[in-house]
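Just dropping this structure here.
Missing here: one protein chain of the complex. Every other protein chain is in place.
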Amino acid sequence: TVPPGPRIAITAVTQPLPTQPQYTLVDQPLLRDGLRARSNGRIEVTLASHGERNLGGAEIIRLVRAGQAEIGAGTLTTLSGDVPILDGIDLSGLAPDIRLARRIADAMTPVANRDLERFGVRILAMYPFPAQVLFCRAPFTSLADLRGRRIRTFGNSLVDFYTALGAQPVSIGFPEVYSALERGVVDCAITGSGSGAAARWPEVSTHISDLPVSWAVAAYVVNLAWYNRLEPAVRALVDDTFREMSDRLWQLGADATRDGIDCNIGNREGCRIHNLAARPMTEVKATDADRAETRRIFEQVVLPGFVRRCGARCGEIYNQVIAPLSGVRFGG
Amino acid sequence: MIALVLLLALLGVVAFAAASGAAALPVGEILMLIGVFVVVFGSGVYVGAVLGLLAFLIGFLFSDRPWWNFAGQTLWGPSSNYVLVAVPLFLLMGEILLRAGLSERLYRALNVWLNRLPGGVLHTNIVSCAVFSAISGSSVATAATMGSVALPYFQNTAYSQRWVLGSLAAGGALGNLIPPGITFIIYGLMTETSVGALYIAALLPSLLVTGLFLLLIFGHGLRHPLPKAPPLPLSVKLRALTDLTPTVLLILLVLGSIYAGWATPTEAAALGVTGAMAFAAFERRLNLRMLHASAEATARNTALLGLIIFGAYLLNYILTSINVPQATARLIAELPLPPWAIMLCIIALYFALGTFMEGFSMIITTVPVVFPIVVALGYDPIWFGVVVTMMVEIAQISPPDGTVMYVLQGMRPRAGPISDVFIGVMPFLLAYLAAVLLLLVFPEIALWLPRAMS
Partner (left out) sequence: MLATAALLRRGVSALAALLAWLAGWNYVACALFVTADILGRNLLGVSSAATVEVTGYMLACGIAWALAHTLAVRAHIRVDMLVNRLPVAMRAPLHLVSLLLLGGFAAFIAWAAWELVDESALFDAHDNSALRIPLVVPQGIWAIGLSAFVLMCAVLLLESLLALLLGQPRRLDELLGSRSLQDETAEALEAVGATPGPKA
């Protein structure tokens, strides 16, 4: 229901790789093709992945802010270097299930936007990747077994989390993780269950945990000046599209989490989105003790670490917005 | 300049496609830009500045975005990329080995065995570069190190300067193909392919390329015979082999640390530097002055590349933001052709891009688009990694823009025009391309060894 008018060209730089299901199942059909169809061809979206634009992912907010793209997307942990409050939405051990993760993300979006609008950008929607789980090249049965292992992590809250377990966080670029696992440079690495399947990690690791440590929550950001200049009808269409994408992506996150594990452990029936592993892995089911330990570490180590990095204001925001949902308060 | 003609021909194809409505590329302006490019290049401008100027022109002509607002990030990103740290580390290792006398010993030991062949010391250039490549993962470092050893050998000799420079550039272009290699690390990084498997797959193709180079020199030697060095007794030749021991030890340290799981391929470069320092200490050549000279030379050569990379990445940012590599790659993928013909087009695309693009930025921006196409066509990711690496090596020795050639030009003992390097490298460039085509026809050259070993 967009009235006729001049053509609107939009550049959107979204997922890290063009092969990711978030890109092929949501960005391409809804953002690119959907906007064009529903605007009767007025909106033309040029879609690109980070890789195609030679971007690392941490600079997405600056990219959108500088007017190089109208829309960008990136994971909050990666973006938190520029906007620390974003890290609080996806702390390690914060959300044991994806429903809670979504409620936290939805509650925090307006809060995060207060910070972001100072920089001329705004979040239109948040969405998850499959649960971030541990891939190891040697057997383990519980979190306690990870003591002393070298674990490839990224971002501060994961470093805090595994350090608290007595493991040794190792800093290696994502691209090198495959060979690092293959050669034993690291013992374990953490990534999305489905991302590990896509990256063929089952070829180089044997055991996969089903305990979601975090969700790699990501956000679509828009250039605020551009967004405010849009015709009301077009802006409404963009808002609707992102609401629909967000629903689709949270559903995809839930489906892809189990699907990724099923693909990695060679369960053919459950494996529909990713590729079935040629060498099935062993699934390590989390025990109640593991879940309790995760919560303890979150409360005692990860959350205080986040507030230390982000500042006292972040602790207050956490207690106001997230604590009622998660049931864990900062500072007791 | 052959490459430039091919580039123009390819642009002709793009123009044709654009005229038939397949893509909306502003062809006339592109051709004009290439004209400006050629003229400016002729008048002696700094390479980095030319690339930057080209980026400005294209940016102001074709981009409707304030791209300059993002230039700081565009330049900061790649220049602080940890994968590229391997470049100065491999350069530093080369400088230390040069001053510790290892490169010289390597060159002399091989020369004893090779200098009586038709083509003489030119063979030593290739083989010593090939052996050095097994320690060093950077083509520029290989060309710089072996070039500084080899070039003085050819002062006041009857050898053709063009063949000397051409063979060293070609030998340098083995640096990435023979494991270890930075290109494989980057490719493995982007496609999540095992760098170890890529290294193994590259072994036979690198032997093939080396063999073709030696054949070429052999042929040249037969047509232009030079007086032979006096023959040496076998005992002397065998004793010369002991000079290869330190090289072999370093190869074991760098490659062994990767396969033993101690270090990532990027980190192995740092182990190489430490190993080189240990070797120099053993030779009693390690001292502050020597280390200082190595550090200074490394800083200079990295900065020389850095300036070019600044220009290249700025240009690359503008090109990708107006979708040139992506549009071209998609255009090629959608051609109604059998897979092998599309692959041939992809190779031609890399060749054309490689004439004026810097190798790293070329693969970083095209692989995300091209890789899914290649996999969909049914090609093996490992095989394609080897082909891409060969295309990057070809890019480094294809005029007018090629870092290996620039580094060699920068260290010539007798000043001369850079066209000596450009012309000298041509036969080797064609041989390299022939090897790529062989690999296209017989993919087993790359795939047999990894399969046999797993």
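Order of writing sets the labels: A and B. Residues in every chain begin at 1.
Everything that follows uses one rule, which is that a residue touches a chain if its C-beta (ideal position, glycine included) is under 8 Å from a C-beta of that chain, and two chains touch if they have at least 3 such contacts.
Since the structure is predicted, the reported quantities are computational estimates derived from the model, not experimental observations.
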Candidates B:L57, B:L244, B:A293 or B:L447 - the one touching the absent chain: B:A293
Hidden partner chain, touching residue among B:I217, B:I308, B:A352 or B:I373: B:I308
Contact partner of the left-out chain, one of B:D243, B:E267 or B:E393: B:E267
Contacting the left-out chain in the complete assembly, out of A:T77, A:T109, A:N223 or A:S326: A:T77
Sites on subunit A contacted by the missing partner chain, in the whole complex: 58, 61-62, 77-78, 80-84, 119, 148, 150, 153-156, 159, 168-173, 185, 309
Positions on subunit B where the hidden chain makes contact: 41-50, 52-53, 68-69, 71-76, 79-82, 84-85, 87-89, 92, 95, 98-99, 101, 103-104, 111, 115, 120-121, 148-149, 151-157, 229, 257, 262-263, 267, 269-271, 273-274, 291-300, 302-304, 306-311, 400, 406, 409-415, 417-419
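Quick note on the criterion: only the chains that are shown with their structure count from here on.
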Centre-of-Cα separation between subunit B and subunit A, whole angstrom: 37
For the subunit B and subunit A complex, residues of the former touching the latter: 65-67, 69-70, 73, 77-78, 81-83, 185-186, 188-190, 192-196, 258-266, 313, 316-317, 320-321, 323, 326, 361, 364-365, 367-369, 372
Subunit A residues touching subunit B - in the complex, by the definition given at the top: 11, 17-19, 46, 48-49, 51-56, 59, 62-63, 66-68, 172-176, 178-180, 182-185, 198-200, 203-204
